[in-house]
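All protein chains but one are shown in place.
Let's turn to chain A:
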Amino acid sequence: MNVSEMIEWISVFLILIGAILAVISATGIIRFPDVYTRSHAATKSSTLAVLLTLSGVFIYFWAVESYFSVRFILGILFVFLTSPVSGHLITRAAYRSKVKMTESTVEDQLSDAIHEKEQIEGKGE
């Protein structure tokens, strides 16, 4: 077994792990009780899944085809930038449109802030 074959196996392993993580996080989106906990599954583990898959592909092309692709690195960078932003925006929009949290929720310090503001705005009208 020479070096390039070993690197090929490493990249195969990374892509496999990434695919498994993607499947698990997809089941998580179905299994969690409300939209806020679902966003945990959607932002974290799927980001790691995409990171692992893309770095596996990157390593493969670099080692076997000796082709250093900047596009994969850019892809990783943009997934890192966009997935937290979308997670934040989805939860924010859900909270503003009063989507209920699950019953096991124990603490909510945000409701005071938002409801006070709404009351002040209501008086102003």
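Criterion: a contact is a pair of C-beta atoms (placed from the backbone, for glycine too) under 8 Å apart; a residue touches a chain by one contact, two chains touch by 3 or more; residues count from 1.
Throughout what follows, contacts and distances are computed from a predicted model.
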Complex member absent from the view - protein name from UniProt, among "Na+/H+ antiporter subunit E", "Peptide/nickel transport system permease protein", "Glutathione import ATP-binding protein GsiA" or "BCCT family transporter": "Na+/H+ antiporter subunit E"
Positions on chain A contacted by the hidden chain, ascending: 21, 24-25, 27-28, 31-34, 36-37, 39-41, 43-45, 47-48, 51, 80-81, 84-85, 87-88, 91-92, 95, 101-102, 104-111, 113-114
